[in-house]
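With one protein chain withheld, the remaining protein chains of the complex are depicted in position.
Here is subunit A:
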Amino acid sequence: MAALSAAEVIAQLESAAKVLMAPPSMVSHEQRQHAEHIFLSFRKSKSPFAVCKHILETSKVDYVLFQAATTIMEAVVREWVLLEKNSIESLRTFLLTYVLQRPNLQKYVREQILLAVAVIVKRGSLDKTIVCNSIFHEVSHLISSGNPAVQTLACSILTALLSEFSSSTKTSNIGLSMEFHGSCKRIFQEDDLRQIFVLTVEVLQEFSRRENLSAQMSSVFQRYLALANQVLSWNFLPPNLGRHYIAMFESSQNVMLKPTESWRETLLDSRVMDLFFTVHRKIREDSDMAQDSLQCLAQLASIHGRIFPDERAQVDYLAHFIEGLLNMINGIEIEDSEAVGISSVLSNLISEFPRSILTAIPSELFSSFINCLTHLTCSFGRSAALEEVTTNGVTTRDEEEISEVQEDDREMFSDQLASIGMLGRISADHCIPLLISLLEDRVTRLHGQLQRQQQQFLSSPGPATLDNKVLDDLYEDIHWLLLVTGYLLADDTQGETPLIPPEIMEYSIKNATEVDINTTLQILGSPGEKASSIPGYNRTDSVIRLLAAVLRASEVESRATRANLTELLSPQMGKDIMWFLKRWTKTYLLVDEKLYDQISLPLSTAFGADTEGAQWIVGYLLEKVMSNLSVWIAEQDLANDTVQLLVTLVERRERANLVIKCESWWNLAKQYASRSPPLNYLPSSVQRTLMKALVLAGFAHVDTETKQQYWTEVLQPLQQRFLNVINQENFQQICQEEEVKQEIIATLEALCGIAEATQIDNVAILFTFLMDFLNNCIGLMEIYKNTPETVNLIIEVFVEVAHKQICYLGESKAMKLYEACLTLLQVYSKNSLGRKRTDVAAEEEQYQDLLLIMELLTNLLSKEFIDFSDTDEVFRGQESGQPGNRSVSAADVVLYGVNIVLPLMSQDLLKFPSLCNQYYKLITFICEIFPEKIPQLPEELFKSLMYSLELGMTSMTSEVSQLCLEALTPLAETCAKAQEAESALFAATRHFLKLVFDMLVLQKHNAELTDAAGEAFYTLVCLHQAEYSELVETLLSSQQDPVIYQRLADAFNNLTGSSTPPTLDRKQRMAFLKSLKDFMANVGGLLCVK
């Protein structure tokens, strides 16, 4: 391009722009690519400033102007160290003047030029060569001009500065470190940002005083309002936040206003908030502007942190704010479009100001505020519900298709439901009786409606003539009543023991004197009868009666299925019932008195340990589960909720003890073991969970004889059936028969379910049981080598067993599992190597196999860092191994496994992102945990691993690249320790030094990788100092430009020029990493110039 004159360059760019702007049909793909290439290479040209200026002054093509601005921006950053300070200054002035003099520039060109200005200012703030203040001076001049077009421009300048400084992650990619962006932002937010805010507030004040605004004025007003919103939404970066945290911090969505102390005078001035209340009143009819003004108020409502010198200041601020807010709200009729904004103002106030501050405001003001809050919550809530109905309609069967990916209401509305539940507990006196009467009423009506439908069927068989709308409305009501009741009565805890909420317990205790326990139990125990038909029904415990109301819903459902009305039922309601009962069971069933200060007599009498009530309800729940599993097998979600309830019933011993006493449980176990319909038609995930529940129940505390009998009913048939099949003489001939295949698949599924049931106290038994199967499974792998579905499932069994059990296994047990896994992999590899498949989904299936194998190996490797076998003697008496003295480590096993499967990993398969990530995670793990094993690997495996690392570093995603770089450091350290200069690993690390060197110095570098690359680089430099010097020499000697040569030489000198040779010492390493960042800022990207 050097040969071309400026005019020629412009002509070339303009014709390329024409191609790019042409409609797709007018130009070929090649032409388009060529045109793109012209721009890309132009943007990389060296010192393009003169020609860009020339373009900006002469070209009439907007796109070319845009590209010229981009080119300037990129070149300034790239060549920063080569440029004279005053030429940067004049470039900035040129760009600003350019924009000022051309009010009619296209918006996107103008914004791009201003972005270039902002980037220059930002890059300059690092070496203090450019001072922001001069810009603000210019801008305030522009604002005071009174000319709307000029004021708009001033706003654009401020906006560009603001966005460029606002974030370290979403900033223009100018190849600088996160720390750099972070420290720029900190400097900016202390001073310059406040100046912007002050300027903005002045403008808004001016506008809010004016009476009649022209359309043009009002648009300027709007822009400044938006700017104010941006300032108030600034995510103030706290001091001393590390790189990773900066990224995390800045990704947070709802930014609350937490300014630094220096903002105190500016923001705590009550005139500021008054201004925004005034502004909102003025512009609230314009819904676009109103959104910004309310957002400003919401931000002001969220203010917190060290800006407040003391609590008094906080109380004053809050009181003033609430006064302003109430004045604003009380004077107006709220528009629909304001509802969201006003709600977030209120919500921010409540969540950011501590309760003690809120109650410290004048009491009259406080109660007006609470009244206003209540009023708005109710009226907004009502409007929102009405809107839901009018836009979506009350859902009926004939309406929209709902796909499985849509969340259930209980998750989608969990926040709202949790609040409703909380409110319900606070006013339990009112809410529990209300829920009882609504639920009982709807259930009675549902019962009646179903009966009417049935009679109609009987009198005139054929298609139903009754309107389903009545039913759907009832289902919808019951659906929400169940969800609200569930959230009110119990919490969804994870990992903790769920307790009866104290409000509920107190409510029950408070009313206990009025309660007749026997009637209460009678209401509970007769779900088939109307509650009001039981004498004395009003003297019952309401918490129990609420549960009884749910059981009544459940009973209506069960009876309808027995009357063949399943078609008319709502599977959604069925799910809700199961969900409720599971939640209830966790909290209330076998209520443990030790966990509470005080306990309600009705609750402990009805559901306590050793009560008839508890045994009765377990029996009732089991009957319901049985009924669901035969009626609803085709409704996967409902079946799943049903087996989840089952797991809840048996996962705690105390409950399992009751379960195993029920005849229906034994029937379920027998029925499942016989693999007959309907249970064998359940979806496979449901069957696994069912198996899990059956196994868990086997660990209930029962006498040995019963236990023995139980296992005979549950686990032994599985084993027996399996052995019967595989031990047939002609198994090999009949293995492809459908019944045989189904038998095998059912067994494998069951094994996954058994593995899922593993707990620390049953692993000894389950491992022994499963191990027999695993060995047989390897035989199956051979038999079914041409049947991918089966192969895949067999591997999955191993994955599950390893996942659930490896951490508990002592040495000899772990060895057994390792051996089994390795044999499996050998068989798999033998049968897959050299096979060419052309059947449909072949590639997809191979990918799934390998993904599972990677998972299996990762699970095995996890033994190295999660191991409970030494501390928990779960195999006491069974194992005589000496802990901590393992002869074979998981790493050996895994490396051996990698060796087996590596030949199967084609580069095509690595294109599946999840497989690629899993693979690299595994090898990085190995390198990090056992670097010393790597040099001992067989040559072929070693080579493949090194090649994998190189490939991952250079041609995969940045995530993979990062993993590979992380693997290099421990490898190089191992080498340094071993001091064997001629090992293969030593040679490999030399090669990696060159790769990392090129990556950092010669290629466009991804700033996210600097840390990982830097660590690896430093260790490699220590290891290969001579080679490193050589690399530097070669690079320098190839530079023809003396200026660049000198810059580079200086930079390298600063980086590694110290007299002491680098060593693997932590302090030195840290110092190096720090200098590397300066190095990257100064010369990074300098050399990838064309």
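Keep this in mind: a contact is a pair of C-beta atoms (placed from the backbone, for glycine too) under 8 Å apart; a residue touches a chain by one contact, two chains touch by 3 or more; residues count from 1.
By our rule, contacts and distances are computed from a predicted model.
Asker: I notice the complex is incomplete. Of the names "Eukaryotic translation initiation factor 5A", "C2H2-type domain-containing protein", "Proteasome subunit alpha type" or "Exosome complex component CSL4", which is the UniProt protein name for the chain that's not shown?
Answerer: Of "Eukaryotic translation initiation factor 5A", "C2H2-type domain-containing protein", "Proteasome subunit alpha type" or "Exosome complex component CSL4", the absent chain's UniProt record names it "Eukaryotic translation initiation factor 5A".
Asker: Among A:760, A:841 or A:1070, single out the residue that touches the unshown chain.
Answerer: A:841
Asker: For the chain that's not shown, point to the residue among A:138, A:286, A:316 or A:472 touching it.
Answerer: Answer from the full complex: A:472 touches the omitted chain.
Asker: So one chain is hidden, and I want to know which residue out of A:506, A:635 or A:819 touches that hidden chain in the complete assembly.
Answerer: Residue touching the absent chain, from the options given: A:635.
Asker: Consider the whole complex, including the chain that is not shown, and state which of A:25, A:403, A:533 or A:907 touches that chain.
Answerer: In the full complex, the listed residue that touches the missing chain is A:403.
Asker: Considering the whole complex, not just the chains shown, which residues of subunit A touch the missing one?
Answerer: 395-405, 409, 471-472, 475-476, 479, 567, 570-573, 633-637, 680-684, 732-733, 736-738, 786-789, 792, 830-831, 834-842, 844-845
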